[in-house]
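Every protein chain but one is kept in place in this view of the complex.
Going in written order, the chains are labelled A, B and C, and every chain counts its residues from 1.
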Amino acid sequence: MEAFLHQVFSGLANGAIYASLALALVMIYQSTHHINFAQGELAMFSTYLAWAMINAGLPYWAAFGLTVVASFFIGLIIERAIVRRVADAPVLTVVVVFIALLVILNSVTGWIFTYTIKVFPSPFPEEPLFGPYISSHEAGVVGVSIFVLVTLFLFFRFTPLGLAMRATAENAVSSRLAGIRTGWMLALGWGIAAAIGAIAGMMVAPIVYLDPNMMSGILLYAIAAALMGGIDSPLGAVIGGLTVGVLENIMGAYVVGTELKLTVALVVIIGVLIFKPTGLFGRSFVTRV
Amino acid sequence: MKSNHNIKTLILAMFVASVLIGCGEQQTDDQDASVDEIKIGSTNPYSGPASAYGTIGRAESAYFKMINDQGGINGRKINFISLDDGYSPPRTVEQIRKLVEEEEVLFLAGTLGTPTNSAIHKYVNAKGVPHVFVNTGATKWGDPQNFPWTMGFNLSYSNESKIYAQYVLENKPDAKIAILYQNDDYGKDYVHGLKEGLGDKADTMIVAEASYEVTDPTIDSQIISLRASGADTFYNVTTPKFAAQAIRKANDIGWKPLHLLNNVSTSVGTVLEPAGLEKSVGLITALYLKDPVDPQWADDEDMKAYTEWFNKYMPDESIDDAFNVNGYIIASGVARLLEACGDDLTRANIMKQMASIKDLQMPMMLPGITWNTSAEDFFLIESAQLARFDGKEWALFGDVIGN
Amino acid sequence: MPILEVSGLCAGYGASDVLHDVSFSVEQGGITTILGANGAGKTTVLRALCGMLRSARGSIVLDQVQVNGKATESIVRLGVGHVPDGRGTFMNLTTEENLRVGAMTRRDKAAVAADFERVFSYFPRLKERRHQQAGTLSGGEQQMLAISRALMLNPRLLLLDEPSFGLAPLVVQDIFRIMRTINEVQKVAILLVEQNASLALDLASTAYILETGRVVMSGPAHELREAESVRKSYLGY
Partner (left out) sequence: MGGLYVNRTRLILVALVVVLACALPFVLSSYRVFQFNMVLVYAIVLLGLNMLTGFNGQISLGHGAFYAIGAYVAAVLMDHWGVPYWVTVPVAGVICFIAGFLFGLPALRLHGHYLALATFALGISMPQILKYKGLEEWTGGVQGIVILKPEAPFGLNISQDQWLYLFTLIIALVMFWLAWNLLRGRIGRAMVAIRDHPIAAEAMGIDVAAVKTLTFGVSALYAGVGGALGAIVVQFVAPDSFVALVSITFLIGIVIGGLASISGVIYGALFIQFVPNIADEISKAAPWAVYGLFLLAFIFLAPAGIAGFVRALWARLTTGSTRKKRAAQTQET
């Protein structure tokens, strides 16, 4: 029983990692209707920025803040300089652009910072505050994910900018006719997603260590989590992430063993999607002929 | 359809014609090295998920650059061509064929990875191209009967495992062993070796096995399972990032087993420091290389030479990374091999020299761990020494094990 | 002094043009209508005006400002409210949020609040459905919402693309009555594009007739109403 609880909590901790990146994916999806395959590498790159700043002697929170801001602008610039050019292209073309970004970021980071793993500090205390099953940092990651979720919710629900972004995502033509600069809304969506990704990266790195491939494994789980939760729902992303984390641990520890746990977890997720094609919390859109 | 018919006839005609013209391929067995340059080929994963190993290839290139700056070997420059295979076997085949057939390299050295080398094993032996210092620890690289052109470099994973098995049998005969391994050839070779080493006690002693994929973000769940099995001995067969995670996690959840760590992840700078030096106290491993971060070698002559070389030829890379030592030794081994070959730069002589190394103490190898080969023995490194981490350095203990 | 002066407008989709040398104007505070059958190019005219067609050529002057080549949102910000064909409802936003989107460019909070009350007084149904998801509104309600959204921009010129399309006659009359009010009370100039010529000619002071992308007739609305060709083709008697 103790081990079981331990597995569940460890799954929640992993799930929080997936959730934090899934939130960034949902963010981009909400503003552009694309799943950004480069999101993980972007987050990884941001985390390296933070690492470099901390190494240069900046205090943690200063580095944290600067990284979030810098990442926001990096996202913004990527959208304006690269993604914009394929705005009208078929979705698969955009996917290839994302893959190109992924490999470039991965390779360039490895080149600049080498591939050896780096220790990234945690802002949370060393000693466990919430019992033996979960470390303070892991609990902190869950907390940060929920904080980001609530902030996003408030932003989209109650600010004019949030409303403008939702409007743009839903109907770009109508939004333009309301005077909204939709081009900037998309760029802003990228910026915010990159900022959320940076937070995710800085939360993940203390657990998994910082290296250029840090996010490549996590990205799959995050995509699965985001889709399972309903790709347009931030709440769904968080719940999806936690579910995937726990599901995977239980599968690996008690059901199928570790060699096939990923496979089985994926089969379960796809099973869910077959019976609930819009995800657990996704809106079903009315399609008109 | 008429046009369709036309095209079919055309294709057929062209095909028949081209088959008739077909000329046999000329086989070239042995190219003598040109007078002033020796071409050596290699593959490494410079791109893709395994690009962490790319630094090994860069270290090898950097070493040969130093050799060339010093005037080469026997008056000949080394042209070391190291190509990217992205750790993908089909690409290795392609790149090796390029090296052998287009570049016409004299031999291959330091090709990295088990699946990648498996893919070219038959080809290079059919072609009679020396395929030496194969940079993985699988046992199959020491099979002179069937593959006389292939010789591995590393202490084989299974031999290393047997050292741990022997240690456990002698010091903790009632151990309950839990194994964490990477779900690939490397991980499974280690597990297999341990089971062989334990013999018929394997079934009773090994109480839990858990695997992970390189794409897994963490191995926390596996560590929790292994601990729950009640094991008091932990055999940790993981690559650096996961080794660091495992050491830290085991410590954090209060699991204090006899912790055997595979040699792949013994780097103080890139594994133990990230995991926490105090959390690494008590780790046991089998060593055969010197670690550039380990303070016990700080005044060592080999290490001084290594550091000097590193700072001059690889200024942008991380000296912490023990992978570079691997590349350094392979390259110096190749240089040593060429010196031994003298002016007889034929492929046959290369294998002959490779298979007649006696008690060779190479730089950066632990004292007493020498290279020995013969026509029947294609294992270059066959010994190691156990070491326990004391919080600062790997404290060697016991004798050099193996031959 | 016209608020909108269009001359020599050519535009289309892809390689071929739909509009050929179209010229017309809308007076300050006036109502102009463009009539035409399905496919005559009416919607294309409105799209070209709002910078939604890259192919548009010719001169479009809005209140002495040349707007050719400007981005849609920049033209809109000059005070052009566009009620697009298909109504452009944000289905997943609430009615109120739809209206807020309409007022997105405005900073004068008090005036926006007053405009909220004003459009709700025009269309009380929308007030009732204020917190309802707009996708659940009926066709007529969505048309009201579209007009209201455009009004929230506080426009000087309102472009309407077939507001009668697909609606029950009573609803249509209601909407046309309110458009007249808007024009009279708020002094908003209106460019109305319609198939329903009878209603449009009642409302407008000036009319143009568009056939296969060309203006074939123009003049004061009451004169066109009397013209025989118009009567036959567009009024059906």
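Keep this in mind: a residue touches a chain if its C-beta (ideal position, glycine included) is under 8 Å from a C-beta of that chain, and two chains touch if they have at least 3 such contacts.
Owing to the predicted nature of the structure, the values given are computational and were not obtained by experimental measurement.
Q: Could you tell me which of A:77, A:173 or A:260 touches the chain that is not displayed?
A: Residue touching the chain left out of view: A:260.
Q: Pick out which of A:86, A:119, A:146 or A:280 touches the chain that's been left out of the picture.
A: Candidates A:86, A:119, A:146 or A:280; residue touching the omitted chain: A:86.
Q: Among B:51, B:135 or B:318, which residue is in contact with the omitted chain in the full complex?
A: B:51
Q: Which positions on chain A touch the chain that was left off?
A: 35, 82, 85-86, 89-93, 95-97, 99-104, 106-108, 110-111, 220, 223-224, 227, 231, 259-260, 262-263, 266-267, 269-270, 273-274, 277, 287, 289
Q: In the full complex, which residues of chain B touch the absent chain?
A: So the residues of chain B touching the missing chain come out as 3-4, 6-7, 10-11, 14-15, 17-19, 21-25, 46-49, 51, 54, 57-58, 61, 82-84, 86-91, 93-95, 97-98, 101-102, 113, 115-116, 118-119, 121-123, 183-185, 188, 213, 215.
Criterion: only the chains that are shown with their structure count from here on.
Q: Per the centroid of Cα atoms for each chain, what is the distance between chain A and chain C, given in Å?
A: For chain A versus chain C, the centre distance works out to 42 Å.
Q: With centres defined as the mean C-alpha position, give me the chain B-chain C separation in Å.
A: 73
Q: Need the CA-centroid distance for the pair chain A / chain B, whole Å please.
A: 35
Q: Please output the residue numbers of chain C that touch at least 2 other chains, ranges allowed.
A: Within chain C, no residue touches at least two other chains.
Q: Can you list the chain A residues in contact with two or more other chains?
A: Chain A, residues with two or more chain partners: not present.
Q: Spell out the part of chain A that touches chain C in their complex, as residue ranges.
A: Touch residues, chain A against chain C: 160, 163-164, 166-167, 170-171, 173-182, 283, 285-286.
Q: For chain B, which residues are in contact with chain A within the complex?
A: My answer: residues 47, 49, 51-52, 54-55, 183, 210-218, 220-222, 224-225, 227-228, 240-241, 244-245, 252-254, 269-271, 273-274, 317-318, 320-321.
Q: Going by the contact rule at the top, pick out the chain C residues touching chain A in the complex.
A: 50, 52, 71-73, 76-77, 82, 84, 88-93, 97, 100-102, 104-105, 135, 149-150, 153
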